[in-house]
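All protein chains but one are shown at their positions in the complex.
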Amino acid sequence: MDRIRAAADSVASSLVERFHATRSLSEALAKPLSDADATIQSMADASPAKWHLAHTTWFWETFLLRDHRSGYDRFDERWAFLFNSYYEAEGPRFARAARGMLARPSLDEIRGWRGHVDAAMAPLLDRPELAPLIELGIAHEQQHQELLLTDIKHAFAQNPLGQAVYPQTLRPAHPKQSVGHRDGRGWREHSGGIVRIGHAGPDFAFDNEGPAHDVLLQPFALANTLVTNAEWAEFVADGGYRTPALWLSDGWAWVQGEGVEAPLYWRDDRWFTHEGWAMRDPQAPVTHISYYEADAFTHWAGARLPTEFEWEAAAVGCDRAAGNQLDTSGTVEPVGGTALFGDCWQWTRSAYLPYPRFRPAVGAVGEYNGKFMSGQFVLRGASCATPRGSSRASYRNFFYPHQRWQFTGLRLARDI
Amino acid sequence: MDRIRAAADSVASSLVERFHATRSLSEALAKPLSDADATIQSMADASPAKWHLAHTTWFWETFLLRDHRSGYDRFDERWAFLFNSYYEAEGPRFARAARGMLARPSLDEIRGWRGHVDAAMAPLLDRPELAPLIELGIAHEQQHQELLLTDIKHAFAQNPLGQAVYPQTLRPAHPKQSVGHRDGRGWREHSGGIVRIGHAGPDFAFDNEGPAHDVLLQPFALANTLVTNAEWAEFVADGGYRTPALWLSDGWAWVQGEGVEAPLYWRDDRWFTHEGWAMRDPQAPVTHISYYEADAFTHWAGARLPTEFEWEAAAVGCDRAAGNQLDTSGTVEPVGGTALFGDCWQWTRSAYLPYPRFRPAVGAVGEYNGKFMSGQFVLRGASCATPRGSSRASYRNFFYPHQRWQFTGLRLARDI
Amino acid sequence: MDRIRAAADSVASSLVERFHATRSLSEALAKPLSDADATIQSMADASPAKWHLAHTTWFWETFLLRDHRSGYDRFDERWAFLFNSYYEAEGPRFARAARGMLARPSLDEIRGWRGHVDAAMAPLLDRPELAPLIELGIAHEQQHQELLLTDIKHAFAQNPLGQAVYPQTLRPAHPKQSVGHRDGRGWREHSGGIVRIGHAGPDFAFDNEGPAHDVLLQPFALANTLVTNAEWAEFVADGGYRTPALWLSDGWAWVQGEGVEAPLYWRDDRWFTHEGWAMRDPQAPVTHISYYEADAFTHWAGARLPTEFEWEAAAVGCDRAAGNQLDTSGTVEPVGGTALFGDCWQWTRSAYLPYPRFRPAVGAVGEYNGKFMSGQFVLRGASCATPRGSSRASYRNFFYPHQRWQFTGLRLARDI
Partner (left out) sequence: MDRIRAAADSVASSLVERFHATRSLSEALAKPLSDADATIQSMADASPAKWHLAHTTWFWETFLLRDHRSGYDRFDERWAFLFNSYYEAEGPRFARAARGMLARPSLDEIRGWRGHVDAAMAPLLDRPELAPLIELGIAHEQQHQELLLTDIKHAFAQNPLGQAVYPQTLRPAHPKQSVGHRDGRGWREHSGGIVRIGHAGPDFAFDNEGPAHDVLLQPFALANTLVTNAEWAEFVADGGYRTPALWLSDGWAWVQGEGVEAPLYWRDDRWFTHEGWAMRDPQAPVTHISYYEADAFTHWAGARLPTEFEWEAAAVGCDRAAGNQLDTSGTVEPVGGTALFGDCWQWTRSAYLPYPRFRPAVGAVGEYNGKFMSGQFVLRGASCATPRGSSRASYRNFFYPHQRWQFTGLRLARDI
């Protein structure tokens, strides 16, 4: 994890530096994995670690090297088929649910490919007209870093041996902030009115964060802290998972169909972490919950989820680099605190839909966001697995309401 | 269908009259059905016609007679279990997907129950404190009338014999309005700004239509007519169903998984109607399309779907009783025209979510709307199967994006 | 049921008489059914009662009238598609699992068809060269009579109302034989050696019952009576359904996957019968059990199932018309006794496979038996729902090991 920290700390200044820091971080994250660890796929939603390392490399090889460096030959022609994710414009691709069959190429071969591509990228990194694409590639790889972390956690959790991804106990150096109890929960109020939402300006953002536009809000309040394990344990003990009146209809069907009784990775008073099975910290934020669970909790707690617009309005002036994000905390698990960002992605009650006058980016990279705009909910903030520096107030993460293998949590809101 | 018209015409004045007109209309709609016709269930989404007749009766017997008429004994105690739909607060219920197993009670027994309940309702109909519940019961039964019509159409469509639900050709008396071609499509513009959305006032509305609140809109335009069969045929001919770039990711998976190549009920240049297989009228609105199809069409056409707020803003001043709705047209199929209401429910790009400060109604009837607020999209307007008089500008219909056995269609919107 | 008895009693002498008696019996069995009762299909393995009435008629219309009566026009050309079961040589057909969608043609229309075909058959019934086909048609319709009875029982059992197919209590006239307790179970011994197996001679038999051939048996004993409800209840009480060591591997997977804890139609000390829910008679044979259950029971009881050859060897000299079969008992449920035939089909441990030198019959009717020779087990005897006169020592019934909606039971065997 020292390598992780070192790599992440260097996320800084120039595009060239950030390119290399990002590429290095991916490799640092995969450092403790064996070839077999990096090969398995625990469900169709998740991908092997090796696949993330390869797919991000495919992105650079395809949209930068193939398209913009004349004379570049692909490292291995056959791998484009294997490591395209979902870009229809890039032709057919290997079935997502079969990614776990790719024992070959080996992890070392993928690492070789990464080195090859990194070297080949050198002449492109200072071409100004390519800067936007390179920014996109960095942001893309950062997203896959988070997915690599959550996917490998899910994979390791399937193994009864319960081994750790990162075996060292990494937490002690991190002084835990004291967190308020629910009764004493603090609220930050917002008076509503017309607020500006969405990204504008020269910095990088995904196409789905714009265009910037005005939204009319009613007054509301947002909790100062995320809901904690202790609060969630009360919900469980109070029969929350057995009370249909608290649940959305689809949520209740999900609870019954899957036999859900607690957040993912909970077992008795322990939970599965990147460091193996551990006692749950009652004051740490609850995580690995579905939208259905988050919504049911709010009904039980007499509150509601915020909309993504309320959340963004509340984020004005907040430090997006604060809180527990991937690099300095010494852990890849939630710890708690009062920052708006970090620890867990926060479910909002907003469906993931286009902003007014939204237009997808042109070309294959335009398949990045727009085509997922049905059936999913927006999450805001950033998690303990989000590379610090990649989060921002306008960032829109999105997942289906039943998914919970990401570091998902919730922050209560209420009308005032 | 004369009975249908007669029954529907009487939808009028007093609550008592409207109660009886509504109850009569349900029976008129089921008039041509045999016991077997009314028993079968063609998919889990649909219910047998008999079940609709029974469930609406269960609603009156449960929430009015049981709760408000002392000494009332249920017609048959065992039927409450069979004909509760999804009210968790009302206890366990028969599995939805098995409704087609209920050969008994027979259609005639259900009719007997209906008469019994109608008679027992008499003393309650003029008690002012019950008026809101009675209004709800009427609205509830009207919804099931539309479902009865779409469900029985789906059931009959499974039969290779292709028999008609309503065998008489009923259309001639209806002078078809001339409809503009797409090239000449007219647009009604709206200048945006803050608009008032949602229901307010003494008239009946469902809880999900409120509270009324302000929304900030950007300028937009809405087409004067619904997209027609002729336009849709162009989309098909142009390879619309084979072009992934037009589709949402979930939509493309649906198209490929189901082998979808055209709207539901299309075969060659015919379509299946309540009157059996018939030639498609090119100028009639396209119907029985999923959200995915509607969305793909808008991309192909260089337009977009409206939001539900744009639609409602455009509806100010429109006659909600105009257009082809259930009662006077002489048909239960779309015919075309320039009314904002009627013919087809119109997919919007708005997910079905709670309005600010939404609170579900109290009691079991509070399970009516709020618990469905995930994963579905809002449709606005009314269809040829919507009982005239039950539609209104604030009405929010909602279905999952893959569903298309309702009379669903689309009206294009664009930014201005 | 008086009609059933009357119709069945007339099963006798001439082919013409037997044709008419068989056709009448089918209609008598369906007499108490409403159109809706006769339309529903409770699972893909079962067919609607109406479908059985129609399919048997299709058989006569196709293989007799179409093929052998010149100038015959089908009653309705479209129905051949609907009512072909699985004869590939007869072209495409309606999906088996969708038979429950056929609200039309109505039960009365099917009855009309039956009358039409019966009349048209008249000139063919005394043509000697057609006698084998007519015998086959009769045997075919008798098989569907039994299926009609078991399928409609299954359909009615899905309805929480639990109504009876044949509401009258029909049993009293039948003096129940006293049956021995298990401790006192009698066994009939057989000394083994070379025995003749299979059908030979001029009487009708299905192709799969031949050719007659010699089989070498070891000495064995066969129980005098079928296993009873009382014995089965002991098995249940002794944890039979929770003891994996008793079960075949596939059987244990089935028990766990389906949550099986008792025979089909058992609830507490009652069972579902054609006469509705009734107290189980402890001395009546257990029925509606799968092969897996039968096999597990034998392990628990320290015995085994007989082979089909042992059973047939034991049947030499037994009266195939004795025992509780469809017609005279006044019930369509097992009652118990010491006859080898009747009450329940008896699972054997023989897989359903071709006899040496087996050749399927020529033509479409050759699809009748041979193509099912994989994955199924043979049952011998006859049940309370088998038309008396259609059973015989060489008759080979066959079902998959998990199926249990037929009147299946077991008779223990052991080595001596």
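Labels for the chains are A, B and C, by order of writing; each one numbers its residues from 1.
What we mean here is this: contacts are C-beta pairs under 8 Å (C-beta built on N, C-alpha and C of every residue); 3 or more make two chains touch, one makes a residue touch a chain.
This one's a predicted model, so the numbers in the text were calculated from it and none came from an experiment.
Q: Specify the shown partners of the omitted chain in the complete complex.
A: Per the contact definition above, the missing chain touches A, C.
Q: Can you list, in ascending order, the chain A residues touching the missing chain?
A: 34-40, 42, 78, 81-82, 94, 98, 100-107, 155-156, 158-161, 163
Q: Write the list of chain C residues that the hidden chain touches.
A: Spelled out for chain C, the touching residues are 86, 88-89, 194, 213-216, 218, 244-245, 247-252, 291-292, 295, 349-351, 353-354, 356-357, 367, 371-375, 377, 401, 415.
We take it that only the chains that are shown with their structure count from here on.
Q: Apart from chain B, which chains are still tied to one another through touching, counting links that pass through other chains?
A: A | C
Q: Between chain A and chain C, what distance separates the C-alpha centroids? Give it in angstrom.
A: A distance of 60 Å separates the two centres.
Q: Once you find the CA centre of chain A and the CA centre of chain B, what distance in Å lies between them?
A: 39
Q: Roughly how many whole angstrom separate the Cα centroids of chain B and chain C?
A: Each chain reduced to its C-alpha mean, chain B and chain C end up 46 Å apart.
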